[in-house]
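To keep things clear, I will list the structure first and then write my remarks on it.
Note that one protein chain is taken out, while the other chains of the complex remain in position.
By written order: A, B and C. Residues from 1 in each chain.
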């Protein structure tokens, strides 16, 4: 079975990129489940209920997220209501929403999805490694097909988690840096891994935002109002083929499509 | 003319990978200048005079570096003596070594090389953007062919510098994360850009170091003695074709070669 | 001659504390110049022209600031116009405002004031040590009486700058942590030093802000809207006695006054 994972969707530019390519991708690659990181879908910062609904309508089955999911307060209630929207599981107990779920494909296959956030250069969260141990043990009671979105900054933390979970999940895909890495592959015990899937949004930009303000931020160190860039849209994703009998990854294929 | 830039060489594994592939690459791609980042060439941490000499013997013309260049004190004198070894230019004035140089190829072309280090999640250095302004103005008086190794962590800082220097240098190549990115290309005003060239060392590892200790570090938060990994060596590089009449990049091509 | 330096004024609570105590302090301690850090005077975040004017009316002669001075855009023009308002000198060139000035007391004494910001755990700025070298050399051509407000987080960086400038300025006072330290004194070459002067605002609070939201921030890691606390106001300051003939500090005296 095939899972398509789409990297951080950046604002309207990213949503239009999904709209323009997703149906073709799903058909041509015989995709069974579409998962996408939606933490930047609302003008680059967070997500709203309306935009989440728009993304589900475009054909996304499950949304994951990351540090920016908390940017817009109006999503907090929605996080509690919508089981197809995840936020990192290793935030403290008691927060809105959930960090993992099991989703059924049209063909009746059950797929577990787990969302985690890194700690290096990021928020002060619970240990993503131990959180993964707990959640994966629970998910594996339901299905061997498990996808982990590890939303993290440091390549060392991402690679370490990939190897740590090797053989226990179908795939570990990194998000957050908004730049696709070229290290995709299947690790020795059967887990597909990539350090970062990359963004779905403008390529002629600084991680999806307009260059002018981004450069200005570095030159001045002053607070800056970032704007979503529009030019040269791309869709970054990975296609993961999984042996549905045991959850092992057969292959991971990188996708970076021009959507201009 | 063609410049080959090799990403962070990690210990003996990386040096053997260079040895096994560099001559073939130089011949088959008609490379005029070989530049490599050597900050991790000595057992993963820093560089020594002997190891630098070994790398020049293998066919590397110029070594750049980054934050780890200061790990071994014995290199400090060598930094002052060896004009083919660079350390980031935006360290404070008065430190050993130099941050840029102009090197002449066998065909008599002059190529400027500038090494910079990022500040986001890294050391407290002088502004790499303003440092680049100064150094590039000076280099351009000698040659329009200029390569910048921007040794930095955050994709935003790297992309911002790439766009900032677009049209003023032939290429901006990122190093330090040890993971090759898939965003290589030529920006709109003629500067080739990639966020990270990736490592030259073991792929079956955590950024070139053994998995066991790296995972242990994240699980325990204790200080750990990292060891260079050996399995599954690769060489990561980019080949940059430059129009020698004006210094504009014509093409950037990613290289990730198995050296097993 | 005597300089009174008042630590970070936090919102209305801090302004009312200044109002209630400043005149008495100035009279009883025979203060010649009143300097105060105003970066949090506007509801805890930044400063406005109106609030700066209010603080001058209360008897403050010079306002320094720090990282929060940039929070409110409306102050940017004012920074250019008002020579009695400083922002850290080690921001990049070209930004609004100035980092130092020379001010004349009623008795006709000239006092240089220099504002710097630390880099450890803070913004990516120019080196405060080298910036201090330049600015102090220039100020000393006008007057030997010089006060430095070093707005910084880490005690190591603060103490290092204090010792670095020992003998070259009358005083180095730390701000930013909002907690008064007990290490005030005169260093061996005649510079008065304290790691942090402390806040002027509510003591029954978390660095001047309401406890409830501050605790919530740590428990949840979510973005939180901080509010200025009101209970138990205090004024934190230091009184520095300077030998006006040579700029050497004679004494530094800590002040923490209840303003309830």
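One rule holds in what follows: contacts are C-beta pairs under 8 Å (C-beta built on N, C-alpha and C of every residue); 3 or more make two chains touch, one makes a residue touch a chain.
As the structure is a computational prediction, the values presented were derived from the model and not from experiment.
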Chains shown that the absent chain touches, full complex: A, B, C
Contact residue for the chain not shown (choose from A:119, A:176 or A:254): A:119
Chain B residues that touch the omitted chain in the full complex: 70-71, 91-92, 94-95, 123-125, 219-223
Hidden partner chain, residues of chain C it touches: 121, 127, 129-130, 153-157, 159-161, 163-164, 177-183, 188, 195-196, 198, 203-207, 211, 214-215, 217-219, 254, 256
Contact footprint on chain A, counting only the chain that is left out: 92, 119-120, 124, 126-127, 130
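Keep this in mind: only the chains that are shown with their structure count from here on.
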Arrangement of touching chains [line / ring / star / complete / other]: complete
Cα-centroid distance, chain B relative to chain C, in whole angstrom: 42
Two or more partner chains touched - positions in chain A: 219
